[in-house]
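One protein chain omitted, others in place.
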Amino acid sequence: MEKIGVFVCHCGSNIKGNVDTAAVVEQISHVDGVAMAVEYPYMCAEAGQAMIRNAITEHGLTGVVVAACSPRMHEATFRKAAERAGLNSYMVEIANIREQCSWVHRDTVSATKKAVALARAAVAKVHRNTPLHPGESSVTKRALVVGGGIAGIQAALDIAEAGFEVTIVETTPSIGGKMAQLDKTFPTLDCSACILTPKMVDAAGHDNIAIHTYSEIEKVEGFVGNFTVSIRKKARSVDMDKCTGCGDCWAKCPVKRVPSEFDSGLCNRTAIYTPFAQAVPNVPVIDRTNCVKFKTGRCGLCRTVCQPGAIDFDQQDEIITENFGAVVLATGYDTISLDKFGEYAYHDSPDVLTALEFERMTNAAGPTDGRIVRMSDGHKPKSITFIQCVGSRDITNRGKTYCSKICCMYTAKQAILIKDKYPDVDVQVFYIDVRTPGKNFDEFYRRAAEEYGVKYIKGQVGKVVNVGDTLHIQAVDMLEGRHMDIQTDMIILATAIQPSATAKTTAGMFSSSVDQNHFMTEAHPKLRPVESHTAGVFLAGCGQGPKDIPETVAQASAAAAKVIGLLVKDKLMTNPCTAATDEDLCNNCGLCGNVCPYGAITYESKLTASVNNALCQGCGACVVTCPSGAMDLHGFTNRQLMAEVDAICK
Amino acid sequence: MQITDFNPNIVAFCCNWCSYAGADLAGTSRLQYPVQVRIIKVPCSCRVDPLFILRAFQRGADGVAVCGCHPGDCHYATGNYYTRRRMALLHNMLDFMGIERDRMLLQWVSAAEGAKFAKTMTDFVENIHMLGKNTRLADWRVVNAGNNETES
Amino acid sequence: MLEIMKQRAKELLESGRVVRVLGWQRGDFPNLREPVFFTTAKQLDNLEYDRFCAANLSKYLIGTDVPTLAFLKPCDTYSLNQLVKERQINRQMTYIIGIGCEGSAKLTDMEENGTLERCLVCTKTVHAAFDELIGEDAAPREKNDRFAGVGEIEAMEIAARYTFWQDHLARCIRCNACRNICPVCHCKKCVFDNTKYDTAQRANASAFEEQMFHIIRAYHVAGRCTDCGECNRACPQAIPLHLLNRKLISDINHMFGEYQAGTDTETPGPLTNFDIEMDKEVGL
Partner (left out) sequence: MHSNHTKNELLAISGADIDRCMKCGRCSASCPSHQAMDIRPHQFVSYAADGRVDALLECNSLWQCLSCFACIQRCPRDVKPAQLIEAARLMVIRQQGENYIDPDEIPGLLNNDVPQQLLVSAFRKYRK
């Protein structure tokens, strides 16, 4: 005879406030097989867990149902508690009466009725549960980091320092990411390159770190501990081993008018190029779409001047396949296109810049050697206007619904940098709200306004018109209720940021999900902020959500710590909720193998299908495909789910 | 305000990775939806056997929803592609046999779409209210026996 | 033609190429030919082939582990291919003689024009697999809109559709003939007979059981059904079961692209396959 114990949690007032827990206990105690039912304020607290443990030993429970918060919160907690008392942890089921009952229904009577139904369904399921035992799988003690920005570099360095091999895959020709493009960093104003380049060099020189730049993830197979990843190393047309980085090739390259990606298009580069002077690796690539040799077959000057003979026009894309135990996705961000924001005259005037373009301009290593000039005439501007929230907090199809988070602070930084160089330039900022939470952040913003005399105007710009050599701005000062028709020499737009274009596909390849804005989704917004939904895949940086450098670095180190925690293990427990064939029923028809995404089903015995438990992830596609019911899924068997359906429909 | 005393019985199969988490998010965000919706967790929407759906109807469910990750976002890479085909066929098949289309719903709800989950369920229950009690697929022996059991 | 068939069968049997022959012989009724395995040349004198040989012989080849000659009409070969694809028939153990077909007669009809509906709308007039051919494959039928019946039901009001199926399915006696004769219903034990789902066959007390059974029966062969029409022919209660199958075939053709099960032995079926781009159009 089954003896099932039901434990109803109050979760303080979170559940009890809306569900009559005493009534749930009363009603569930009459259900067949329920040996005991109790309620307690906090089942997840040690005292609550002790109640479960004691009840298992005292009443000889064969199954446990905890009616509490979502299983995503505490299923593991209660399973461990049962295990400690000698009950197989898979004999525990959770009835989710908080997230899916007390929090979403206001009427106590009907919410209580639903809570009883959910508990009854869980009891019905436990009746059909069988003890399950996790298997073991090995761990490949190497990590993959996708993205070579500051997040990727930091994660790689931390993992490598712990003694594990790391491979960084970066799409552009150099690691460094967006941080390499920045001038100074807020709120300390230390030089971005000065703090980044040593890390880049460290990563390049580290024995445990391999860097593949100009490379992309091609294909991913496997699962936590055992990912097999194919990496496409795009043809660089330059032999990495022979190249000395002397620069003769790009000095001679006749194609000199390709807009430089690194300098945000403010100046041009050659067809064979390294993105910037401190690039790692310091090996150029040939941009084949612009190279004369690739377009017409004539030229080849770079090969002529290259003394080590590193130029190789015949180089092909190379696919390498490596095994990894864990992955960090640090795919970073891009700024949004301003095509839909015609009112800011971005495409009409070279003097309207995005903030990232301005970073290059104010950078001493940038195209203007750090001089702030109008791109139209090279003159120093007398007044500069910043416009905030360009495309951020915008629910129309033009922009992004979220706050890009970094703009308020970098605008204050850029305003200070201007005032520092040219105190006589008028600087004004049109803002909706100024948001500066963070250590020393608000002080920094106030310094811009108080010490440097940056004018902050609460209001927005409606239209910018490029008239002759000045920009006419039509705006409103919300506090004075004043309309403003003003002229300015230069405009800097705080353009919204978005996940880089590869984020969605990359996440998809690792079976990890993205949200409606294509930011990668963390496993839990508060408690598991660096883990993805896929075991063994971790998140860092702006691919997961807008964040500044310190936050990015913190998240990268956190992800690295998670990776290290995984890689130090010799064996991983595998999910015992895998599919299995009933050999008496299976007639080997082969339908199940067609739908298995992991290739876990084989038919070697010639008589029945067999499932490789290490490969099976327990999705259940095969079970539904099997017409005879020979295939079934542990933990979610046909009979368990049928019992739940029956109980819930009562 | 509901004038009728019809209290529909709604079963929602939610995949563990997206829709169940989306339903949880509706909870943490305190977004209200009709109390008649009861969720059964499955690892993936592709774990939902047409038999479960028919069984739910047989046992007196007035509406059955199947929720999974958006196409392309399946935790198991391809599960919901099969779900989509299977459910489309089943849906048409039930319609062909004279069962109201609106009694069955397939919807993609991501882990970030708590609001979508609440709205989907609210709209679904509203549709079921308009359709009224499921009389065409329910096995009244079972449904009545079930009612007696709870009353006794 | 029958004489040529007998002669070839005897040759193959005597040469040892095959050890048995699958064909038809006279049955209990004048209008019924029953499937039979012949193992001697003498027995082969009883071989029959005429318009009363409606039975699809493919299913009898399941599990064949001795070289077997089978006479298959064009439509039967689609079932053969499907069963080979599902690894129920070892093609190496079979020798298929494709035989020409001009349509089979209804079981209950001795009249000249009493042709089976499935033959009137036949689309599978060319053999999909064979080792040799005897006789001519018939020309494709003039009237071959096999989905007309489906369309008629689709055009009905929803209540009428429900009544239509209630009336038909209420006659079901759960004899399982439809299931037993279906070539692709080859499970060792049907879900309605095993304990895996708690759906084992119940007393015929509620119409719902019949609906459930017939929906699932049709659904389980979706994408695998070759539209051979045997379920319809076998049903003693004249329930138009083929309409359920054809509804699924028609939906599959519309939503996932034209597909004929049994055309070959490799292509994955539409329910064990997907097309990301095409399926975007699939709405509910």
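Note that the chains are named A, B and C in the order they appear, and that numbering of residues resets to 1 at the start of each chain.
By our rule, contacts are C-beta pairs under 8 Å (C-beta built on N, C-alpha and C of every residue); 3 or more make two chains touch, one makes a residue touch a chain.
Since we're looking at a predicted model, the values are computed, not measured.
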For the chain that is not shown, enumerate the shown chains it touches in the whole assembly. A
Considering the complete complex, of A:K3, A:K80, A:R393 or A:H472, the missing chain is touched by A:R393
Using the touch definition up top, pick the residue from A:G163, A:G300, A:G462 or A:G565 that touches the left-out chain. A:G462
Touching the left-out chain: which of A:A475, A:M490, A:V530 or A:C596? A:A475
Since one chain has been left out of the picture, which residues of chain A touch it in the full complex? 343, 389, 393-396, 398-399, 432-433, 458-463, 474-478, 481, 483-484
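As a convention for this text, only the chains that are shown with their structure count from here on.
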What topology does the chain touch graph have (line, ring, star, complete, other)? complete
Where the centres are mean C-alpha positions, what is the separation of chain A from chain B, in Å? 31
Residues of chain C that contact two or more other chains, please. 191, 197, 199, 271-272
Multi-partner residues of chain B (each touching 2 or more other chains): 49-51, 55, 72, 78, 82, 86
In the complex, chain A residues that touch chain C: 582, 584-591, 594-595, 603, 625, 627-630, 632, 638-639, 642-643
Give every residue of chain B touching chain C within the complex, in rising order. 49-51, 54-55, 58, 71-72, 78, 81-82, 84-101, 104-106, 136-142
Touching residues of chain C toward chain A in the complex: what are they? 85-88, 186-191, 194-199, 220-221, 268-269, 271-273
